[in-house]
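Here the complex is missing a single protein chain, while all its other protein chains stay put.
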Amino acid sequence: MAADTQKPRQLKYVWDFQDQVFRGIMRSAGSSVLIIMALVGLFLTLRATEALGTVGFGFFTTQAWEPDSGNFGIAAVIAGTVIIALIAIFVAVPFSLGTALYISEYAPRRIKRMLITMVDLMAAIPSVVFGLWGFFFLQNEVTPVAKWLSQNFSWIPFLSVQGSDPSDPLTPNTVFTSSSLIAGIVVGLMITPIVTSVMREVFSQAPIGEREAALGLGSTRWGMVRNVVLSFGKGGIIGATMLGLGRALGETIAVYMIISPVFVVQPRILENGANSVSSLIALRYGEATQMGMSALMAAGLALFIMTLIVNFAASSIVARSRSGASS
Amino acid sequence: MTSPNMAEEQKRQLHGIRIRDLLTTVTAAASAIASTGFLFSIAPLNGPLTFVLIAYVLFIVFFALITAIDDDREGVKDRVASVVIRSAAVVIFSALVFIVVFTISRGFEALPYLNFFTEDMSLAGPLDPLSSGGILHSIMGSLIQIAIALAITIPLGLITAVFLNEIPGKYSRFVRTMVEAMTALPSIVAGLFIYATAILLLGVQKSGFAAALAISVMMLPIMIRASDVVLRIVPGTLKEASLGLGAGAWRTAWMVTLPTARSGLTTAIILATARGIGETSPVLLTSGFTASMNLDPTNGPMVSLPLAIFQFVKSPEPTMIARGFGTAAVLMFLVLILFMLARILGSDKNVFGNLVKNIKKLTKKKVA
Partner (left out) sequence: MNVKLRMRVLSGLLTAVVVFGFSSSAAWAADYVPVNGAGSSWSANAIDQWRRNVVQYGMRVNYASTGSSDGRNQFKAGTVDFASSEIPYGLKDGTVVDALPSRAFAYIPLVAGGTALMYNLKIGGKRFTNLKMSGETLTKVFTGVIAFWDDPQIAEENPGVSLPKRKIVPVVRSDGSGSTAQFTSWMADEHTKIWDDYCKLAGRSIPCGLTSNYPVVSGKGYVSQPGSQGVSGYVSQNANEGTITYVEYSYALKTGFPVVKLLNDSNHYVLPTASNVAVALLEAKIDKRPGNSYLTQILTGVYDSKDPRSYPLSSYSYLIVPTAVSGSFTAAKGATLGDFAYYYLCEGQQQAEVLGYSPLPINLVKAGLEQVKKIPGVSAKDKDVAKCNNPTFSADGTNLLAKNAPMPPAADKLGYTGTDTGAGGGTDSGNTGGGTDNGNTGGGTDSGNTGGGTDNGNTGGGNTGGWVDNGGVVDNGIVGPGFCDNDTGICQAVSAEAINPPDPSGRTFAQVQIILLIVLFMSLLLAVPVLSVMRRAKQN
């Protein structure tokens, strides 16, 4: 008897019919999602190979985009995409950091809840609305600032403007419209709510014990924020930034509405002329021939891989950091 | 810095705003504005934005100087940081609110016309006044497209999320990684994929259905990921209790896991919907363009709100641009409704009450 109870009982799992069906449905749903996702990736790669095969490595170094005459590459558009995304990050991160800190550390408790809701709501504003605002409002406001910057800081290479003479009062405004800077600011504002939201989430998880310890040791509020909240949330900040970067890289409509596309690497951010992969696709998909379509697919794939790397880097940074462990 | 014999040391104020801070801020702001005005009068500067930028930098400098009069280094740092952080929040909130207000005010020209909500654009051309033509076709288009997209993504997305949680293993981990990768897919590439496969390859027309497919490809990973996170926090003890009572996997999922996570799932769905309904680029490639009402998603082009905005503001006509802004206001309103819905359902506190009821029902049945 005693020996019998010592032995682990043989567990037999019997799936009744309902559960078998359920498991089947779950598996097949999972598999079909997997198939859809794999199909997107595979199809993009497959269609891209034609274009990649034609130009080979030149695809990454050519700036022009004339797929039909076999002279095309993503050097210009990828550079343009990255420039716009970097400006966006440059705009978004400081403001998001400030806003997130304000909500989690400084805001009176009464309005805290409301601010959190507002940030989440702002994250849902459609990008085309940001595009409208950028095109019809911001453009006119940024032009004089851009002009002033180019007049006073043209010794910084990326703030110089070709085709504009600072001493000439009749310098056309057009030189400063449709620039990477304007597109970048608009995209930056667009990603601010989501970046803020992620950062705030992380900051709010900073351990209360450490906060109290810092304050108890005589730290000012800023000292506590810097030494506890920020050092705890470092991973979250980087992760949120990367997440925003991924969003900014893929943004289409707001960029499309603002820029005037050029097919050269154009690092002068104040000057008219910019480009991005997604706006290139929006502009050229309709008129693309077989080869043109393949080239667009290759560009799309390159963009996808880029955002993929950024996203995975973000999630691994977050997961490794202190703040990520609890989320 | 503090000596023990300092009898009346002041308590450090950690919350709220001190009157001294307020005065310092006002003084610093006033002097910053004044000196910027002076700078503008002597230097060739112009533009309101330039003014604000310079004034702000000066404001921070003055603020730091004033606080430095009676505070130590740490104190100055604390004050300056607080002011910088507060102003960042003010800038962002006012910018975002301004974007909304700007859109609505520019669209206000078109919004008072009733026909703007009850007509399509088939009889209104570029030169017609705002009293003719409207955006009913795009409102309907948006609703139909999002309804189809939801019909695809909700079952598929939710079941997949349940799968990721209920059948753990190598396979589901792989699916999860894949889904996570797909959240990086730019929406335009989702549109391009549907355009190249469904439309060019399979010969599906540019239609509401094709647009809904593109939106689905974009929304699916977002929804799965969000619901996966929600389902993951359902306490394991609840599931174990249900299984322990003899319920099967199906019953546990349907009566315990899903109801527990219901509010979170609703939020996930509605937030994904808000994303899907506002995205322009996938529909730009797949839905075609029409000025008239089309309620049949399988046949002929169907316009949605974001696409209508995009097409309206392309025109140089002021009336068309007003219509574009009006449409944007309507779209934002729709997103706002969705969002409030999410809030109402998401903040439901009665989830556990429901759960208890369900478990009671479950045990009753088993007993009987």
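Order as written gives the chain letters A and B; numbering starts at 1 within each chain.
By our rule, a contact is a pair of C-beta atoms (placed from the backbone, for glycine too) under 8 Å apart; a residue touches a chain by one contact, two chains touch by 3 or more.
Quick caveat: nothing in here was measured; it's all calculated off a predicted structure.
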{"item": "Chains shown that the absent chain touches, full complex", "value": "A, B"}
{"item": "Which of A:35, A:64, A:114 or A:217 contacts the chain that the document leaves out", "value": "A:64"}
{"item": "Identified contact with the non-displayed chain, of A:24, A:108 or A:286", "value": "A:286"}
{"item": "Among B:107, B:157 or B:301, residue touching the chain not depicted", "value": "B:301"}
{"item": "Residues from chain A at the interface with the omitted partner, ascending", "value": "64, 66, 68-69, 140, 143, 162-163, 168, 170-175, 177-178, 256, 260-264, 266, 272-273, 283-284, 286-289"}
{"item": "Chain B residues that touch the omitted chain in the full complex", "value": "117-118, 122-129, 136, 139-140, 143-144, 147, 199-200, 203, 205-206, 259, 262, 288-296, 300-301, 314-317, 337, 340-341, 344-345, 348, 350, 353-354, 357"}
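Please note the rule applied: only the chains that are shown with their structure count from here on.
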{"item": "Chain A and chain B, separation of their C-alpha mean positions in angstrom", "value": "15"}
{"item": "In the complex, chain A residues that touch chain B", "value": "15-16, 18-19, 21-23, 25-27, 29-34, 36-40, 43-44, 47, 94-99, 101-103, 105-108, 115, 117-118, 120-122, 124-130, 132-133, 135-137, 141-145, 147-148, 189, 192-193, 196, 215, 218, 220-223, 225-226, 246, 249-253, 257, 277-278, 281-282, 285, 293, 296-297, 300-301, 303-304, 307-308, 310-312, 315"}
{"item": "In the complex, chain B residues that touch chain A", "value": "2, 12, 14-16, 45-50, 53, 74-75, 77-78, 81-82, 84-89, 91-93, 95-96, 99-100, 102-103, 106, 155-157, 159-160, 162-164, 166-167, 171-172, 174-175, 178-190, 192-193, 195-197, 200, 217, 220-221, 224, 248-251, 253, 271, 274-275, 277-281, 284-285, 306, 309-310, 313, 321, 324-325, 328, 331-332, 335-336, 338-339, 343"}
